[in-house]
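Shown here: the complex without one of its protein chains, the others still in place.
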Amino acid sequence: MNVLILISCLGLLSLFVGLSDSLRRYSLQVIVAGVLALFVLNFFNWNQENTRYYHDMVNFDHYAVAFTGVILFVAALVFMLSKDQFNFDEKGTGDYYGIMAFTVAGAIMMVSYSNLAMLFIGIEALSVSLYTLAGSKKTSHESNEAALKYFILGAFATGFLLFGITMIYGATGSFNLAEIAAYVNGSKDLPYLFYAGLLMLMVGLLFKVSAAPFHFWAPDVYEGSPNIVTSFMATVVKIAAFAAFYRLFSTCFGGASEQWEMILSAVVVLTLVIGNFSALAQSNLKRLLAYSGIANAGFMLLAIVALKGDAASALFYYSIAYAAASLGAFAVLILLSEEGQTLSIDSLRGLGKKNPVVAVLFCIVLLSMAGIPPTAGFFAKYFIISTAIANGHLAVSLIAILTSLVGIYYYFKIIATLFSAPVEGSENTIAEKKSYILILCAVIIIAAGILPELIISLLR
Amino acid sequence: MNEITSTIQVVPLEYYIFLSVTLFSIGVLGMLIRRNAIIAFMSIELMLNAVNLLMVAFSAFRGDAKGQVFVFFIMVVAAAEVAIGLAILTMIHHNRGSVDINALNKLKW
Amino acid sequence: MLEYVFYILSAISIACALLMVFAKNPIHSVLFLIGTFFSIAGHFVILNAHFLAIVQIIVYTGAIMVLFLYVIMLLNLNKESESTKPNIVKVAAVVSAGLLFLVMLASFKESIAIPLPEGTDGIGSVKNLGKVLFSEYLLPFEASSVLFLSAMAGSVLLAKKK
Amino acid sequence: MNLALLIPVLPLIGFIINGLFGKNLSKSSVGLIGSGAILGAFICTVVVFVSFVSGGSAATTVKAFDWLVIGDTTLSFSFFVDQLSLIMMSLVTGVGFLIHVYSVGYMHDDENYNRFFAYLNLFVFFMLLLVMGDNYLVLFTGWEGVGFCSYLLIGFWYKTPDYNDAAKKAFIMNRIGDLGFILGLFVMFSEFGSLQFTEVFADAAQYSEGNPAILGITILLFIGATGKSAQLPLFTWLPDAMAGPTPVSALIHAATMVTAGIYLIVRSHILFNLAPETMCIIAWVGAITALVAATIAVVQNDIKKVLAYSTVSQLGMIFIALGVGAYTSSMFHLLTHAFFKALLFLGAGSVIHAMSGEQDIRKMGGLKKALPLTHITFVIGCIAIAGIPPFSGFFSKDEMLAHIFNDSPALWVVASATSALTAFYMFRLYFLTFSNGFRGTDHQKHHLHESPSSMTTPLVVLAVLAAFGGVLGLPLELFGLEHGHFLQNFLGLEDSSFDLSHETEIFLMLGAVALAVASWLLAKRIYKEKQTLPAENVTGIQKLFVGKYFLDEVYEKVIIRPFQLLGNALYIFIEERVIDPVVNAFGTLSVKKGNFVKQLQQGNTGFYIFGIVAGVVLILVANLIWFR
Partner (left out) sequence: MMTLLLIVLPLLGALSLFVMKGDSIKKTAFAISLVTFAMAIGAWINFDASNLSQYAFKQDWIPSLGISFSVNLDGLSLLMVLLTTFLTPLIILSTFDREYKNPLAFYALILTMEMALIGVFVTQDAFLFYIFWELALIPIYFISLLWGGENARPITFKFFLYTLAGSLLMLFAIIYLYLQTPEHSFAIEAFHKVILAPETQSWIFWMLFIAFAIKIPVFPFHTWQPSTYHMNSTPGTMLLSGIMLKMGIFGLMRWLLPVVPQGCIDNADYVVILATIGIVYASAIAIVQKDFKKLLAYSSIAHVGLITAGVFSFTDNGLRGASMQMLAHGVNVVGLFFVADILFNRTKTFEMKDMGGIRSKAPWFATLFLIILLGSVALPLTNGFVGEFLLLLGVYEYSNVIAAFCGLTIILGAVYMLMSYQKTMLGETSAATKDFTDLTFNEKAVLIPIAIVIIATGLYPKPLIDLVEPSVQYILSFINI
């Protein structure tokens, strides 16, 4: 709880730092130090006796604390990566950090809520901040377009989310997760109103996690937004959305699972197919990552389909693996764009020769994304599939496994490009660059791959 | 104040649901049929209002104030969203001189 | 008697909503939307949510819609210049919205039997709402301030010129 | 008895020394090592033979090492010393030694001298494995090994493509037979649970005649034998095998390897005796082969080809005898045939040597004077093979014919006809080669000379054997001893019963001799007195003979071409048009699908909203349908 309060304060602090001419250049240091401090502080929330705060509005149970930790850590990494990324105008940097801090606050609400009102506020705090961030590169038409698309579609989806919440309220008379759960588990024949509301609510959440057919915004917004914002969306935001999704469904709707399981399974399949196959046809690296994010969303949804057993730890592990890999990829992307390279896959040609360290690290990242053992990506996929099979979702698991083959194809296409001969005449200038974030991500990927037990045992 | 009970007695909940769904659908229709971003924003407001209406109706029928509090939050959010949305719109208009949502299709495939 | 009020208000809100959608001029749309909001405020009143009715009028018509008008004026959008979508798209739009309407209706039409509440008189009062809001719902209330702060900073960032 | 182990090892050592270090050794030491190894083996054989006989003729097994584990039993690499294997060992090492000696002279000018001796030694090694193995698998090892050595030696002059083709053909046709052999072993193993001679034969004693398993085993083994011993339908490789150096033809393709099939059947005669149907097949396959090969031999003009077809024909004769159960006479003829056919081949080699490599008998003639020793020995060989007394061929052939007559007069007719033809083409060969005037070039005439003593000595020794080898089969009754003859008593094989009267026997004997002499005279009349030369253009049935019954062409058209077509068809139509495209289709379809799915992302916000609405509608509809 203290983390939630303090992150909001940190956002405020950033805004103030941004205002002051003398302090402005420290805004990055301030935010990074603040987030890291919170990350440490967050550890103390583990195993606290009383986890419910403010009339059971938020519940900082293990699940919430664990995900808060991940969100803070990943956010810290994103902030570290953001050096020189918000240089659209001289004065704005602190503001952007402030807004990002608020986004993180929204994300923490989303992982710790135990009342639909908090979920709603969290989602909106997150979204509203992101609308701004997506459009933060004001002079860029792509950024403008991304912001507008994100806003219109996001607000539209909020409508469905709210409609769903309303219906559930109408059926249960409560916004509290525990009460809703009691209602679901208590009555044999749930009113139809409730089911429809549940599904509308699910639609709203599916939109946030960019599951097909509600994914359309994602590739465009990811591509149009500034790189650092995209990396933020792909990691922090996505993890928060999934955490929220899973928290809601596992706490409240597990008892009605036969009602939405099939539909969600169909969504999973559609998401996997669309995500993977669209990524297959991409030549722009950023857009490819966007589609791969959709495909990954399909996998994470599978954890929600599975719901029971180890699904929470599977999702948790997946989040970490996915975030590490995504951040690594974005670190490379940022390296590329800093040198004014186009973000096409072909601009990676010859990297293996020019800068083998970055190439090998990126290769590790891609292997993890493709799910090749013993990287974290493999275990992530493995845990999810295993949980899904354990809960009897054989067909959808098989489809997930097979579509990941398509994924392997395009990730390995990039790997092949990394190590293929450079294009004649083009100078690849990231030869001398290093990225500590990339190194860190690769280390996390390998470490999490070798010692997955450390992570999955947390939420068991 | 016994009017309330009579309202509940004479107007069944289904009517409110019907009305709310109608307004919501009109909002969706507006999103679908218009290209002007301003109108799209207004359609979203309409959808949110449909939700508000329904929420209040449930609140009344349940005799529970939480619904109305929630409506309060929805209004807050709507206001915040409008602020951001209109800011984005201003920015885009400033850059491109148009608020046609379909003209924005540089990002695709 | 009250049911007629309900019908009239409903008719107004639906008609205004439709007109809002189909009006050529954005200014007209705004005005029709205000009409809808007023009628919804009326519904609030007959549902005994007086405070919300007031807030509805103040926030929506007083703040939000004025903001809309302001932006329309500022950006000079009050021309009927919108290029219309092709007819096929329009038909498709109407069909899909209609489908959504029908499906939602089909899904929600079976209401639930809610036992008539007792002692619900004051639930919509300022006093009661304030109590709920500032005790039970204090955290969301505070959290929405974060949201506002973010929206504020964001709006400023985006809308200000260089 | 452990000396027996040394017998195959010595040639192997010779092979290793000559193979690895032969390049650095002088030619004389290479020849010495090569021949010496075989001589050593021969001496050992003799010693073993003597100790075997003196030791009461008890069959013994000498184990080298455990080899394979099959089923529940461990098969060892062991050697079996009994009468049969001793005779074969003596033959292989004895004749082998002579041919090695001969090769010292014959191959003297070849650049790959050491390789030749290495191969020959290796061959002898494998041949010894074949005849000494105490189980079918060791036998099979030798069996395959000699086939491989035959491949190496036929293609010894590897620069000539035809020779390589011949070598390959020999190996592959042998392998076709080997498949039959190995399947036979499988049946045997599953039936008896062993491949050990002693165990198999002991078990077989409990089987009654006509048992299907035994029938299968024997037929499959016989298929193996047809490959190795050049019987129909697998005989066409043997004439082509004459591409190899002549000593090779003498050793492998006349005296030893081709007799492996006979050895196999004699070795397994206990099984064959239980399968009368197989015996019948063997007899008739042998009969047809004998006749077919003899007719072809009549029109051949290549000195070695005549001998090759003659070999096929003679082997056919032996198979007839085997088919009627006359194992002892078969072995007898095998031995005498080895002597005189080796002699004839070596003689032919001597002729070719003198003729500077010419093999066409139409271009020879009158070599009598130039090659006196060769001439004499060749005549002896001809008389022996023609079956004219008192040379060895007479005895063995006569014995076979009598047995055949006893069993089936029809077969006897075929065998006699073959026999007559044999006499005819052998003397045709003789007269065309040695009589009348020289028909070759002046250069060849100038070059004519008798071969060196290393070549003629083996000729003389073999001539002596060919002349007096019949002693082995002289009826002991002539000396007032017991029934049967030496070989028969020594081998102690279970021949089929023989109940011809003495009169019939003598009549048959006289008839055969008369036929042979008549054929001789006919050949003399045509080729010596009339000096007829084989015509360039043949007519009538001769076309069939010259064309070798067009078997090669039939095989080419019926088996080889269709199989190549099949391979091409599979490759082009199945591999490249079906299987591969199906696999690739997954890839191309995926990419296509990717491009299609990508198109959904129109970039148009209105469309995205449609997407969302459609999604909601679908979800709600699905919900309505499934869960209402």
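Letters A, B, C and D mark the chains in the order given here, with residues in each chain numbered from 1 onward.
The rule we apply is simple: a residue touches a chain if its C-beta (ideal position, glycine included) is under 8 Å from a C-beta of that chain, and two chains touch if they have at least 3 such contacts.
Everything numeric in this text was worked out from a predicted model, so none of it was measured.
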Chains on display which the left-out chain touches in the complete complex: A, D
Touching the hidden chain in the complete assembly: which of D:S29, D:T60 or D:T141 does that? D:T141
Can you say which of A:I5, A:L36, A:A182 or A:I408 touches the chain missing from this structure? A:I408
Please give every residue of chain D in contact with the chain that is not shown. 65-72, 74, 137, 140-141, 144-145, 148, 151, 155, 158-161, 164-165, 168, 171-172, 175-176, 178-179, 182-183, 185-187, 189-190, 563-564, 566-568, 570-571, 574-575, 579-580, 583-584, 587
Sites on chain A contacted by the missing partner chain, in the whole complex: 367, 372-374, 378, 382, 385-386, 389-390, 394, 397-398, 401-402, 404-405, 408-409, 412-413, 416, 419-420, 452-453, 456-457, 460
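Here is the rule we go by: only the chains that are shown with their structure count from here on.
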Need the CA-centroid distance for the pair chain A / chain C, whole Å please. 31
Do you know which chain A residues sit against two or more other chains? 117, 120-121, 124, 128, 131-132, 135, 138, 147-149, 152, 156, 170, 173, 192, 195-196, 199, 219-220, 281
Sites on chain D at which at least two other chains make contact: 598, 601, 603, 605-606, 609-610, 613-614, 616, 620, 623
Sort out for me which residues of chain C touch chain A in the complex. 104, 107-108, 110-112, 114, 135-140, 143-144, 146-147, 149-151, 153-158, 162
Provide the residue numbers of chain C that touch chain B in the complex, in ascending order. 2-3, 6, 10, 13-14, 17-18, 20-21, 26, 29-30, 33, 36-37, 40, 43-44, 46-49, 51-52, 55-56, 59-60, 63-64, 67-68, 71-72, 74-75, 77, 82-85, 89-90, 92-94, 96-98, 100-101, 104-105, 108-109, 111, 114, 116-124, 128-129, 131-133, 136-137, 140-141, 144, 147-148, 150-152, 154-159, 161
Inside the complex, what are the residues of chain A that reach chain C? 8, 11-12, 15, 53-55, 57-58, 89, 92, 95-96, 98-99, 102-103, 105-106, 109, 115, 117-118, 120-122, 124-125, 128-129, 131-132, 135-136, 138, 147, 167, 170-171, 173, 191-193, 195-196, 199
